[in-house]
Each structure stands twice: as C-alpha cells, then as structure tokens.
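Incomplete set of chains, arranged as in the complex.
Order of writing sets the chain letters: A and B. Residues in each chain are counted from 1.
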Amino acid sequence: MKFQFENSYEVKEKIQKSQIAILPIGAVEAHGPHLPLGTDNLLAERLSERVAEKTGAFVLPTLPYGQVWSLKNFPGSINISNETLISLLVDMGISLYEQGFRVFVMLNGHLGNAVALKEAARKLYAKFPDFRILYLFYPGIKKVTEEVRETKSSHATYFHACEIETSYMLYLAEEYVDMSKAITDIPNIPMSADITPTPWEEFTSSAVLGDAKLATKEKGRKIIDAAIENMVELIAGAKNQMNRRK
Amino acid sequence: MKFQFENSYEVKEKIQKSQIAILPIGAVEAHGPHLPLGTDNLLAERLSERVAEKTGAFVLPTLPYGQVWSLKNFPGSINISNETLISLLVDMGISLYEQGFRVFVMLNGHLGNAVALKEAARKLYAKFPDFRILYLFYPGIKKVTEEVRETKSSHATYFHACEIETSYMLYLAEEYVDMSKAITDIPNIPMSADITPTPWEEFTSSAVLGDAKLATKEKGRKIIDAAIENMVELIAGAKNQMNRRK
C-alpha cells in the first residue's frame, strides 16, 4: 500500500489496522559508471514494497536525500548533514505516531544514513515509549553474502557499487543497470580510513569498491531474499511487541 | 532529465551545460475524499518534468515531505517543521552549488512550504551571491484563474482540493483522481483564521475548500499551461542573469 495514494477519508481506519509505516530512505550519490546516482533510493524503495506486501505495512514516499559525507566530492552527490536528517526523521516520527502508527520502519538503502537513523530512533523512543522504531540496512545477511560473493570485500563494514550492490540492483531494478559499463576497481583502502576523516577520493576515483562485473541477478536474489525475510520477521516481532503492550 | 538516473561519470559535464536543478517539493496531506494524500507531490513532480523539458533543467528526486501545520490533525497528514525544512533545503543548496549548478529552482506544490522556501533561499543567497535560487508556486496565474473558475475562492490566498486544485490534478495526474467522490464543501473561513493560529478543523471537516465537482481537465490545462509558461520565463531569466555575471 503506497501511503500517498490513499485518501484522508479512508486512511485512518487503515492505519489503525496496519499500524506499520515503512519509510524508504536512500541518497543521491555517485555509484560508478554503470549504476545511477539514485541507486540507494531505488533499492530502498523496491525493498520497501516487497516488505510491505508481506507485512501489511504502508510504504511512505521515499526520502531521497541522505548523509553523503564520504562521496560528497564526487560528481552528482548531494549531501545532507546528520543534524538535518535527524530533525527530519524526528518530525516525521511525531506525525506518524500522532496519526496512529505504532511501528516506524526506516528502511535504509545507504549506509551513510545509519548514524542519523539510530539517533532519530532514540529521540523518538524517548518521546513515545510505546512507539517501536526500526532502522534496517540489509539485516542478517552476513552469512549468505559470504557464500555468494566471488571476490573479497574491500572493507569490513561497507560495500559500494561492487559485485554485491550491483547484484542487488540487477535483482531489484535491472532496468537502471548498464552492465556494459561495469568495471573492476579494487581499491586499497588504508587502515587510516577507519580512524580519521577520509573522503573517498583519497583511495578511489571510480567510487566502485570491487568487481562490479561479477554481479548477477541471482546473487542479488539470494541476498535480498534473505534480507527481506529477516526484515519481515523483525517487523512482525516489533508489531507483536507493541500489541502485547496494549 | 531525471537527475537520479544519471551516472557519476557523465553527470559533471551535463551539469555544467544545464546549470539548472529543479527540486519538486510537495507534502503528504489530506486532500478530501477524491484526491490522494500525495496530491501536492504529484503536481510538483509533473510540473517539474514539463518545465525541465522546456528549460534543459535537471529534475531532482521529489522531496515529498513539507510543512503541514494547518492540516496536521487530519488523517494522513505528515508535518515537518519550518526549521527542519529550511535546514534541509540549505544543505541541499550547498551541495548543488558545489556540484556546479547555478540556478536552483524549488518548484513547490504546497503553499505551506512557502515560508521555508523563501527563508532557505535567502540563506543560500547570503552564502553564494552568484547562485540564483527560485521558489515557485504557480506564479502569475491570478488572471487566468479568475477567468476559469466558476465559483468564488474560499480564501484570498489559498485554495485546497477544490475546483482549482482538482482541475490541476485532472490535467496532470488524472489517474489519481476519483471524481465520483468529489464533493462540494464551501466553508465559511472566519477572518480570524488570517490573524491567529487556526487549525483547519475549526472550519472544515473535509479539507475541501470549495466545489470539487466543478473541476475539469480543461480548466487545469489553462491555468497550468500559463503557470508553466511563467516558470519557464522566470528560469530563463535567472539563467541569463547568472551567465551575464560570469
């Protein structure tokens, strides 16, 4: 159910029944030559739709701007500060709560947003103890990813425009991928990148962290389906918990 | 040109050529029984596309959340504070300027955003004197609207889900209008509504300000085409001015 296509006469009752709002949140950010700037928005949006189908949740309109510090000097990136993003999510959360939602899922397609999402969630939790706020970024996929990937990850925490993320796109938004332009670019990310501010232009000129050429729809399917399953379960758990509290 | 479907390898040169970014900005807000909550988003987005075609501008992803103070207690509305909206637009403007844009058009589909847009524009102008920031809300349509409308406006400044706005939707996003549910509800807006905080539930239960039944695609066409023409002219003027400054 796309929230913004509902009308105000019928939506109240539907909210009370569903209780769950999913906000797809991504970013506009450089993703190499083969993926569009809006890759994280497309992924977040399509994941949200699939998860909503399985949970009876509403999908809110995608928030297409995120925190893009690391890649902000790359062509096409648009960066929002953490402070702004936190304020925005808190404002939205207050409205959602007042509208009757009791589970607010921030379905995140862009790792750079993670700090703001967690902080916003904590602020909302302090305000409304009976409001469950989830921040989800491909949860519980470590094992399946390791099985699927043919190349080693460039970095322990993040991946970008690589074998993995390109596979996601091939599975979820194939029409926006141009595999003929896919490249292999495995940067040597220095240890210092984890402990001092390090814009990515210091170690990559392509913004691709790995071998995008190895991406396949099937790899994407395996990981994404696992992620969806985990998300559905986490949301169901949150909803049950809220209902028990009543 | 949809900005988020570009890739980072080619976008830099295109930005330098176009120089113009259009941000559609709307809101999620009650619009009566016949129009969807996302009406203002749909209008802003489709207007942006048409204006972009005529100006060579990029269309950024729609910002679908806005300041919805007056209707925030109606089912389905999501409200963002002015402070948050200003911060978000200023952050975005800084990125757009750094990316090479020199004309930033906030194409607004929701009157409640007007204060934040103007304030954000002033802040960006103070920061970057050679950056032209436009905030557009159906400019220069007073005369044509008066010619077209069959009913008197409920209010001197705003209109909502009425003959006029429904006509816009019929012209730009007909597939989201359910005319079978259109109603006539002409509220008596007290003078005090202009001079003291007045949530709209004090004078309307439908959120429709007028006779939606009288809406037609043709009425929408006349006004919208005039608005588009004006917007195209204003944007061209801004771009010329920027180029002269070089």
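Definition applied: contacts are C-beta pairs under 8 Å (C-beta built on N, C-alpha and C of every residue); 3 or more make two chains touch, one makes a residue touch a chain.
Nothing here was measured: the structure is a model prediction, and the numbers come from that model.
Visitor: Taking the 2 displayed chains as part of a homomeric complex, how many copies does that complex include in this file?
Guide: 6
One rule holds in what follows: only the chains that are shown with their structure count from here on.
Visitor: Can you report the angle of the rotation that maps subunit A onto subunit B, using C-alpha atoms only, to the nearest 5 degrees?
Guide: 180
Visitor: Whole-Å distance, subunit A centre to subunit B centre, using C-alpha means?
Guide: Between these chains, centre-to-centre, one finds 27 Å.
Visitor: Where on subunit A does subunit B make contact in their complex?
Guide: Interface residues on subunit A, with respect to subunit B: 3-12, 15, 28, 30-38, 41, 60-65, 68, 72-81, 83-84, 87-88, 91-92, 94-96, 98-99, 176, 178, 181, 207.
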